[in-house]
Every structure is written in structure tokens, then in C-alpha cells.
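With one protein chain removed, the remaining protein chains of the complex are shown where they sit.
So, chain A:
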């Protein structure tokens, strides 16, 4: 197939294209989660059209630049194939307890890497990817129905990235190794959402939450 340079950015079968696609998907998912879970008030969000559906993204400059900042780094790591998991953790502001986590497990389809360049039948079309993303984001939205209610203004979020050990931390001090992060939720329940499959990556989405008792 075409080289990375000449391929369109969104093409799901170059590393760059696939990574961009996944980063974008993370971005919208994070926005959607922040909105749906009420981490920020409704007024901070506006509707945009994306993936053939209406999505809510923040228009607050601070939140926007915050998300942009960590997404940029995640993108770099994704491109290098270092990320195995991207986690958004919802934390109680006062106690610091993890009450909910949204995991995106990233697997590189290694066999496909070679296959896709030879075999065009395995190619996943942009339409298919879009409908996959649509389905996941719809699922994220629908999760609100069974997830425990979060008190307004009581919760904040953290971003964790599971990388392989060789990953060097960026110089800007914005990332810390926190392998001892207490990710466990007491009495947690886990729901697996649909997967996103591009030609190079498979992203499994999971939400874990604290059960009522």
C-alpha cells in the first residue's frame, strides 16, 4: 500500500493515520465522558457534528487546552506503539478515591500490519470505522443509565497511560510514573463496550464503577 507520507492522514492503515484516528476517538470520548458524568457543567459544552452524530465537546479554553495537552503526548506514544492502555479515572475531589474508570485497551494488530499492505480485502473502510466509533460513543452515553449518580462538583478526573517500561518521560515534568496508582475500586463492576478496530489497532473500551453497596 501507499507509504505513510502520501497516504491520507485518516487512513486507518498507516500508523500515522490509525493513531490520529484513535487519538481523535479518545478526544471525543473524553469530552463525552466529562459531559455525561457531569464532571463539568453543561454550560461548558457545545454540540459539534462528528462521526455523523452530534457530539458534545467543551468550549471552555482551560479544559480544552488541558485535554489537548495530554492528548498530544498520548498521540506521540501511540504512534511509537508504546501505549497499551489509556485510562480516564474519575476521582472524588475530597477523598481522592477512584469511583469510576474508563479504560481503553489498545492492541496492535501485528499480523495485520503485514497483511493489510498486501491484502486489500481486509481493509476496514472509513465508514466501518465511523460506525464503530458511533456505536462506542452511543454506548458511553447510554452508560449513564446504569452508572451510579455522581454528585455535582464533587468529582474530578485523572488521565493514566499504561506504557511499556522503556517509555521515557517527557521533559516537561507533566507526566509522572505512578505505577502505584490505586486503580482498584472497591466492589467494582465492569462493563465491556464495543471495540474499535482499525487496520492496525484494536481498542477495547471498558468502564468500571463502584456498585451501589
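Definition applied: a residue touches a chain if its C-beta (ideal position, glycine included) is under 8 Å from a C-beta of that chain, and two chains touch if they have at least 3 such contacts; residues count from 1.
Following the convention adopted for this analysis, contacts and distances are computed from a predicted model.
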{"item": "Name under which UniProt lists the unshown chain, selected from \"Geranylgeranyl transferase type-1 subunit beta\", \"Lysosomal protein NCU-G1\", \"V-type proton ATPase subunit F\" or \"CDC20/Fizzy WD40 domain-containing protein\"", "value": "\"CDC20/Fizzy WD40 domain-containing protein\""}
{"item": "Residue of A:153, A:192 or A:211 in touch with the missing chain, whole complex considered", "value": "A:153"}
{"item": "Touching residue (missing chain; options A:24, A:44 or A:189)", "value": "A:44"}
{"item": "Where the missing chain touches chain A, by residue", "value": "39-41, 43-44, 60, 62-63, 66, 69-70, 73, 84, 152-153, 156-169, 173-179, 181, 183"}
